[in-house]
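A single protein chain has been removed from this complex, and every other one stays in its place.
On to chain A.
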Amino acid sequence: MTAEPLMRMRLRVEQDIFVVRQLGREVARTVGLESQDQTRMATALSEVGRVLLSLGRPAEVTFTVEAIGVPTLHVAMTHPARGEESRLAGQLQQVGRLVDTMEVDNGESGTVVRMARRLPAGAPRLTPERMDEIHAELARHVPGTPLDELAVQNQQLISALDEVRAQRDDLARLNAELEETNRGVMALYNQLSQELEETNRGVVALYAELDEKSAQLAAASEAKSRFLANVSHELRAPVTAIIGLGRLLTDSGSDELTTEQRRQVDLIRGSATDLLTLVNGLLDLAKAEAGRIEPTWSEVDLKAVFGQLRGTLRPLATRPEVDFTVEEPGLPTLRSDEVLLAQVLRNLLTNALKFTEAGSVRLSVRRIDDDAEFVVADTGYGIPPELQERIFEEFYQVPGSKPVSGKGTGLGLPYARRLAGILGGALRVDSTPGEGSTFTLRLPLAS
């Protein structure tokens, strides 16, 4: 009786009696009971099943086969009701005649009806292999009643339907949201497109205007350069003539002039010389602007350049209150155009000397990374910040500023900046009004 149960099932409703008797017959056939005994076993199951079911509450049916000793099919039907064994025994007396043994007793889990039927001698031996076969064969029978199956399937179907419905609702909601978002996006998109288009039109118009303006500017600049070049050239000849004639008048070989006349001729010569300087400056600037100045690259000996500047500018620094210093160069050579470089520095120094009443004017150079940095520092009037860029415009002079000596043309700084550009560098100014200005020229070491 300790063997593994062949089959188990629960007896709950009337239909289960039908199922259990069919199952009983199948079990009996499978283990090898004869046809007559199959019918007996099935009928006995049916009868006991009815009696147990009439007590109410489900009963448990277990089929077991005993392979040791005399092979026997055992059926145990357990009902949870207790204390019914004597009454049941009486009711089932007749049924007992269908099987070999039948007992009703009180088991652990309630009243148990045990029935046993020996297998006939001719039945297949219950070897382990045969047992496996029996198990496999019985497993094909659907356990549980068809009604249970149906109920379970129904339940599954209903839950599946619910789930599907819920998903559909979710989807519908999601769709609605998406649609709304879409509409919003479309509206935004349209609005943006419209705005973009408008902006585009504006930009295109602006571009056209800019093109036009730049063309006009280029033409104007060209015209100015041409005008300056031509006019300066035409002006230089007469001025040179005036200077030459003035020199002739005062020459020792010509007729003696009165003192008054000599003084007037000297004034004429001085004015003409000033005019010539101005015309030359204009001419240089026009040439630089027209791009006609080509630097001649060579190794520039800075010591020599500085020496020359010191020599030529010393006479200009006539005031004892101003300390004019050209420092020893911080680097020996530089690849540049010597003439143009000297021109730039001379312009800067001349400028500084002109506007410095007292203090110092210094020129120095040092190496910074791959550049040479020339610094011309003075302690002059200084330039207000808002005018620091304007001083590089032609003929611009800081209002109210008065040169200490000589007079400015307003062309020196623009020309210096032009040349710095031509030499591949840059010129800038730092200044504090009342304290002085520092002009910094940065040039690359190699061209």
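Just so we're on the same page, a contact is a pair of C-beta atoms (placed from the backbone, for glycine too) under 8 Å apart; a residue touches a chain by one contact, two chains touch by 3 or more; residues count from 1.
Assume contacts and distances are computed from a predicted model.
Peer 1: The hidden chain: which UniProt name fits, "3-methyl-2-oxobutanoate dehydrogenase subunit VorB", "2-oxoglutarate oxidoreductase", "RsbT antagonist protein RsbS" or "Urease accessory protein UreD"?
Peer 2: Cross-referencing UniProt, the chain left out corresponds to "RsbT antagonist protein RsbS".
Peer 1: Tell me which of A:50, A:213 or A:233 is the one touching the absent chain.
Peer 2: A:50
Peer 1: Of the residues A:17, A:77 or A:104, which one touches the chain left out of the display?
Peer 2: A:17
Peer 1: If the hidden chain were put back, which of A:35, A:216 or A:312 would touch it?
Peer 2: A:35
Peer 1: What chain A residues would touch the chain not displayed?
Peer 2: Considering the whole complex, chain A reaches the absent chain at 14-15, 17-18, 21-22, 25, 35-36, 38-40, 42-43, 46-47, 50, 94-95, 97-98.
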